[in-house]
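Shown here is a partial selection of chains from the complex, left in place.
Naming follows writing order (A, B and C), and every chain is counted from residue 1.
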Amino acid sequence: MADLAAAPPRAEPGWSIGWGDAGPFLALAALIAIGFLVNPDFLSANNIANVVTRSAFIAIIAIGATFVISSGGLDLSVGSMAAFITGVMILFMNWVAPSVGTAAIPLGMAVALVTGIACGLMNGAIVTLGRIEPFIATLGTMGIFRALITYMSDGGTVAIDRSLRDAYRPVYFGDVLGVPIPILVSLAVALVAAYVLYRTRYGRRCVAVGANEDVARYSGISVARVRTMAFVIQGACVAIAAICYVPRLGAATPTTGLLWELQVITAVVIGGTALRGGRGRIWGTVAGAVILEFIANLMVLSDFVSEYLVAAVQGVIIIIAMLIQRMSKR
Amino acid sequence: AEKKIIAVSIPAADHGWTAGVVYHANAAAKEINKAFPDIEVIVKTSPSASAQVSAIEDLSATRKLDALVILPHSSEELTTPVKAIKDKGSFITVVDRGLNDPKIQDLYVAGDNIAVGFNTAKFLVEKMGGKGNLVVLRGIPTVIDDERIKGFQDGIKGSDLKILDIQYANWNSDEAFKLMQDYLAKYPQIDAVWANDDDMLLGVLEAIKQSGRKEIKFALGGNGMKEIIAKVMAGDAVTPVETPYPPSMIKTAIYLTAAHFAGHAPVRGSFKLDAPLITKANAAEYYFPDSPF
Amino acid sequence: MNAAPVSQPVSPMGAGPGSVPVLRAERLAKAFGGVSVLSDISLDIRPGEIHAVIGENGAGKSTLMRLLSGYLRPSEGALWMDGAPIAFQGPADAQAAGIALVHQEILLAEALSVTENIFIGRELGGFGRLDERAMREAAAAQLAEVGCKVSPRARVGDISLANRQLVQIAKALLGTHRVVIFDEPTAVLTHDEVDPLLDIIVKLKQRGVAILYISHRLDEVERLADRVTVLRDGRMVGTYDAEGLTPHRMASLMVGREFASLYPARVARDIAGPVLEIAHAQVPGFVHDVSLTLHKGEILGLAGMIGAGRTELFEGLLGLRPASFGAVRLYGKPAHFASPAQAAAAGIGYLTEDRKGKGLLLGERLAPNLTLAALDRVHPLAGLDLAREGQLLERAVASYDIRLRSRDARAGQLSGGNQQKLLLAKVMLNEPSILVIDEPTRGIDIANKSQIYAFIQSLVREGRSCIVISSEMQELIGLCDRILVMRSGRINGELSGDAMTESNVALHATSSSAAHEKTSGRNAHG
């Protein structure tokens, strides 16, 4: 009986972070403490800013994934979708730049968003209309996006036009009152997402679909529409991440975004969202993304680990972070 | 005196060649740290371009880097971040895959990917009398891979050598084994195979051996893996030559960079390793039995 | 109170081995996260007795049963078996000791077959190899015993709720037992399925098994029980000899005051023209050519046995399963509903019989459950109006008498009856003008039943119309203006006025010879 296993009453999810959801934040705190012990530079303003800025990509994509996963889906295509969107955006900007100059940048952003939404729509349609397990459907589109970027780049690189480079740079490297722009963007995305997930009808429906599809259906919710919408949100988030990403690396290649899907899902799960749906935690997801980036950072800053074993230590730390997260729930 | 810090940023060992890079980088670090008490070499590997960007940011955020030796995952993506390090006053050594803006580097050490493809092609054109059917296996879609293929295609231009097929096998021997099996099933007559990397060549050779097909006159690779060099030394008929693209170039680069500090002799400039054909005659020179590669 | 609590346990069966209790609970208490749900409960169960436990929804009956069968561990107090203290680490321990529980909520794996479910954890076969045949045969026998007619190979997800309940009983009864606990086993069963089950219970008793029996159908309690323990608000009211304890008296003990009458008096109403007309409905595999008409202000009953196809008819109407219709007319105009959302927009509300699987999000809090089907109505703006939602919950809690120990509760933590009330409140939030209620009082205690009946009556007085699908004949007879009886996917009879009697309903529900006929007595609506 579900109620026997049911967890003790938990604080309302929302803007404020309840106690029961403190897990990922505790894990983050523990990690930061360890980091400081290992190398005091870890806490330098500079390093912190770098790491958090960097985590923005994964965080933004993972916020979208929080919708998909809490609605009971899964999207493996996000990494290659990011590469594909980046490629489309850069090609478009390079194409219009000669005629419109730096206005190519906002136009390119719009194109990126539209592309992302279209990609999400495609994923959603295959999953809901085709009634195909999301794992397989998005594994398929992962191959498709990856191939398209390979094709677009002729197996090489799609690089942004020099003329646009400097104008675009601030989107990643700039700051407002000292806060790097990617951090602001991801905070804005998280705020909007938290609002949508916790404070709108759509968010309610999304979680309901993930919790029990039948109950949702009998309550007059169009399960297919809600699920598709979650994939669309995911696509839009990937596009936003791509928009921030372009100035950092200045190019899309067939290896851009490789294995991001694993990082994204890991961030979401570490953050406390249930992989089987029915429970989404936006701020947890953000914490999860920051945790992953801090772990990578710690690997660079510490000198203990043979370079060959970095992946092993990362694996161990992720498992420990999950344990901390889990334990705080008792 | 303050220690001079040389950071080395390279791709993680994800296949044979990069493994060689990691091996030689670690070896160089150990040797130099021991030999020069006032130089410290730190080696960091990264599994992807964005991780590599992160890694160099992290290194430079927490210490003053006197020099950065970098083998970029990809040229485009690393250009701007390396420039940022340069702007902080570090000496920049770029290895293998060049940056988009050569002005950034103080020192450039590289192999010649075009030559790897081109020299192999020339060898085949000559030995096969300018005609025959070829199949090609290419690596991971990257600039290096592109350059090698391009060099190869330029090399066979004007001859009657025909490329029947060209597919990615991701510099992975398993995938190359399967791909070669499929090539063999598809084409009744294959005169020569070129895998643009020796990891793949291993899989190719295994597939040919299994098929029992005898018409394949040459199966060539590239990079100078010790197993393949050994074949060349032994006078193997199917793999009589090899093109070097030694991962030890990272070691060369680190030593040169250290020399810049220790030797008080400026070492700026470009250093391009040749990719001459290795034949039975000179193979011993390229054979390092202790390297993992 | 004239039936005095039995302070000193005396055997209702006279002397004999029965006088030593098999299972004894001493001062049990249970709290969930600091909220006390049961306190100071002491009772004993003796071999060969049927010991009924009754109480209002949320009184703590199911919780007590879970304590006795190892599913929960008591916060205080002790259990004794055969005079020796015993503590269960889990249900497996209790099973090993011979205690079986038939859950109030169905607890089966839907993806597995009936046989597989029955034998989970105690599969037959030696040397690692399963003996499929033996299991299938044993399952078939066990199913026959409880009067369940599904194939042992059927997937549990494909059989009706009522049959799942029977499968669950068959599963619990497999093997030999000393104590069997039935938590509302008949709530989802119709009249004709109840009898075989009660026979089994009596048979068990005769074999010397001790039975704990929970039901809101007090007539069953009267028929079966030797002793009755009454709970109220998590405390013992007392244990009584069943002799002379009438349902009315039981109800009064449960609620703690004199209990009036169950069914509200019929009031004359205007039953006007048709609001919903369904012609030639076909739901492949379930419903064959059913036509019916619902009038404004009418309460139309739908009777039938398990598998009659009543649920499927309306699931088909709402677009929840493939179906075809000769015609559907709403207020005289042709209508078609592709989804429950469209039906809701047209003013049709449907309350599912399967509250756990299709009705409520058990892991969610109450307010989101309440408003889930009416989000657009409750929150007309983009953002959620949580204050409004809170008020709605308060109002629902008050008007449907939902009893909760904590505002923070998840739906799954409510007692079964309170879940049902929450579900009713959820459906009503859309203010449907046509309400289809599938098993409205499943698991509801007697006091609340009468409230729900009064509520349905007040709806039709407001000019709404109601279709009641129910397995309780008296409920239909007491409430409805007209009853359609379904059998094997067809309408097999229509009753109204004085013709609405138990025997008539039963006749049409079971006998194929009673061809479709209209039987109306003198007091037909008017």
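Following the convention adopted for this analysis, a contact is a pair of C-beta atoms (placed from the backbone, for glycine too) under 8 Å apart; a residue touches a chain by one contact, two chains touch by 3 or more.
Just so it is clear, the structure is predicted and the values come from calculations on it, not from any experiment.
Participant: Which formula, in the displayed labels, states the number of copies of each chain in the whole complex?
Facilitator: A x2, B x1, C x1
Assume only the chains that are shown with their structure count from here on.
Participant: Just say which it is for the chain contacts: an open line, a closed ring, a star, complete, or other.
Facilitator: Line.
Participant: When the mean CA coordinate of each chain is compared with the mean CA coordinate of the whole protein, which chain is closest?
Facilitator: Going by the distance between chain centres and the overall C-alpha centre, it is A.
Participant: Report the inter-chain centroid distance for subunit A and subunit B in whole angstrom, where each centroid is the mean of the CA atoms.
Facilitator: Using C-alpha averages as centres, the distance is 34 Å.
Participant: Using mean C-alpha positions as chain centres, tell me how far subunit A is from subunit C in Å, no decimals.
Facilitator: A distance of 45 Å separates the two centres.
Participant: List the centre-to-centre spacing of subunit B and subunit C in whole Å, with centres computed as mean CA coordinates.
Facilitator: 73
Participant: Could you say which residues in subunit A touch two or more other chains, in rising order?
Facilitator: none
Participant: Any chance you could list the residues of subunit B touching two or more other chains?
Facilitator: none
Participant: Quick check on the complex: what are the subunit C residues that touch subunit A?
Facilitator: 32-33, 66, 71-72, 103, 105, 107, 320, 339-341, 343-344, 350, 352, 356-365, 368, 371-373, 375-376, 379, 382-384, 386, 406, 408-410, 412-413, 426
Participant: Any idea which subunit B residues touch subunit A in the complex?
Facilitator: Residues 12-13, 22, 26, 42-45, 47-51, 53-55, 57-59, 61-63, 73-77, 79-81, 100, 138, 140-143, 145-146 of subunit B touch subunit A in their complex.
Participant: In the complex of these two chains, what residues of subunit A are touching subunit C?
Facilitator: Per the touch definition, subunit A meets subunit C at residues 1-4, 6-10, 12, 195, 198-201, 204-205, 207-208, 211-212, 214-222, 278-279.
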